[in-house]
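Reviewing the structure listed below.
Here's a slice of the assembly, chains where they normally sit.
Order as written gives the chain letters A, B and C; numbering starts at 1 within each chain.
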Amino acid sequence: DYATLDHDRLARRGLAEAVLCDGKTVEHLHGIAGELAARESRTLFTRVREDQVAVLLEQLPGAAYDPVARLVAWPGEPPEPTGGLVVVVAAGTSDLPVAREAALTARHLGRETRTIADVGVAGLHRILGRLEVLREARAIVVAAGMDGALPGVVAGLVTAPVIAVPTSVGYGAAFGGLAPLLTMLNACAPGVAVVNIDNGYGAGHMAAQIAAPV
Amino acid sequence: DYATLDHDRLARRGLAEAVLCDGKTVEHLHGIAGELAARESRTLFTRVREDQVAVLLEQLPGAAYDPVARLVAWPGEPPEPTGGLVVVVAAGTSDLPVAREAALTARHLGRETRTIADVGVAGLHRILGRLEVLREARAIVVAAGMDGALPGVVAGLVTAPVIAVPTSVGYGAAFGGLAPLLTMLNACAPGVAVVNIDNGYGAGHMAAQIAAPV
Amino acid sequence: DYATLDHDRLARRGLAEAVLCDGKTVEHLHGIAGELAARESRTLFTRVREDQVAVLLEQLPGAAYDPVARLVAWPGEPPEPTGGLVVVVAAGTSDLPVAREAALTARHLGRETRTIADVGVAGLHRILGRLEVLREARAIVVAAGMDGALPGVVAGLVTAPVIAVPTSVGYGAAFGGLAPLLTMLNACAPGVAVVNIDNGYGAGHMAAQIAAPV
């Protein structure tokens, strides 16, 4: 009576269910994980709080927990990769948790991924030095906080579509990610679409869908 | 000295240049169109003001003007379609100009397109009655104003990625498209990424990139 | 000298007083509860902080405390139900505390209630599978965070008026409940009216008034 799991999602959408853990009680997660384990449904648990990890790992034998990305994947082993390459870019070192959430999501949904870090626009030679791998991608995720300028710059250099993830990295007039969000929505280069602030999961999911028809 | 056209874009990005006309003087557009005509570069002119149409059509023989989408395409004839299908959905009749800009953009960038109109969530049977065509799409664009709820509902029903375009349709607390923009960024269903308010061009471009590798 | 209780409210409005506890000192609550106990006035205490529970239960023998809804009801036993049915819907599991505050409020104000959980628009079949109970309602409360799309979808399916409660569930561009608040104010389906973010009390009160003339 507290959860109506979307067991039908795999059939309807081709990609498995995910559970957003942050606002749930440990008791509710216990029940949800148990029900999914019983049905053997491949599932991602995102934004896992520290006090929730134990119950997930216990209910779901073989699950894998990534503390940087705050992600529990079950089963822990991702499927054999299919489709095109997903490249994930973190503008700064501090954007890595969001980038990692995106990369792991895409990987567990069946794509091969590559990650590039700390190549923000303050030193352009850094991103220009990675054009080769960027041009191999079928879909690119770019996570950036503060000015959020990198996704537009990347989109202007490649053929692949760019999923931009604003992060809450920054302070003051970054307003918790509002500044990079607006920058990305106004990117001068076409080929940029935006997901919610810090939503690495959503970016990785979208990139996985783009990089291979499901 | 007033424009540095990106003639290299087709080579670099695989898709042609576009010119955002709204803020430009007629004199500047005259020069820009002339230069593009001389180079025979396939180009879209977006957000064309009424006073700018004549100079574009005159400088670019064979161009096509769509007054609803406020778009001039040159050449007027789109290329032979390749890649997957792009389905464009307008939540309400008033969202049609934005939807049309998206559809024409995707069409002129080389995709086949289908458009569905006035199937907002106030009467769910309308969108549920179109599942067949939605499920044929390799990429879906959904334009919606006011509550902006439709893209999330569509994403929950299909396998294709959804590009959501908030529109400025509505009044009061729609705040010029801010309300549907936030709704779309917070869509509960994964597989939704968002472009700027009223940016049919950006949505169509992104959908074209998704529906066929370039 | 710190409180002027509205003892006249039952006479004037037909429904009892409520005390918003969050910002009050334990000392003030001690006095307020004592005064109400002396007058034997049926009262709800909302948004009760953990450090306030003891003094309330001590001053008001027979009171009932619900930790999920953060509500103390006195007397603990609700009145015999009259009027129509109030159905309370929680879009996600995380919206349950707000939904429960609404349901308990309506129940203690004299209505019969039913609660449905985790039926958000990402998997439409879930809400479509509950149409029967929704159509029995004289008033419906829908609590939803993130995209806040569910109230408009529900309103489009039923004859009863819908009271929408945005919740602060979500992150990033949910902006603490602002996103679902705006969505609900812009609901495309008529028959939706909105209360404050996380205001389960207000929603339950309104639903109780609608479901039976007082």
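Basically, a residue touches a chain if its C-beta (ideal position, glycine included) is under 8 Å from a C-beta of that chain, and two chains touch if they have at least 3 such contacts.
Source: prediction; values computed, not measured.
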Assembly copy number, counted for this structure file with 3 shown: 8
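Here, only the chains that are shown with their structure count from here on.
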Centroid-based (C-alpha) most distant chain relative to subunit C: B
Turn needed to bring subunit A onto subunit B - CA fit, degrees, nearest 5: 180
Averaged-CA centre spacing for the pair subunit C and subunit B, given as whole angstrom: 42
Chain centre separation in whole Å, for subunit B relative to subunit A (CA means): 26
For subunit A paired with subunit C, centre-to-centre distance based on mean C-alpha positions, whole Å: 35
Junction residues of subunit C, two or more chains touched: 92, 122-123, 172-174
Parts of subunit C lying in touch with subunit A, wherever the complex brings them together: 92-94, 96, 115, 117-119, 122-123, 125-126, 145, 169, 171-174
Subunit B to subunit A touching residues, read off their complex: 12-15, 18, 84, 138, 156-161, 163, 181, 185-186, 190-197, 201-203, 205-206, 209-210, 213-214
Residue ranges of subunit A touching subunit C (in the complex, touch as defined): 1-6, 8-9, 12, 20, 22-24, 28, 32, 47, 166, 168, 176-178, 181, 196-199
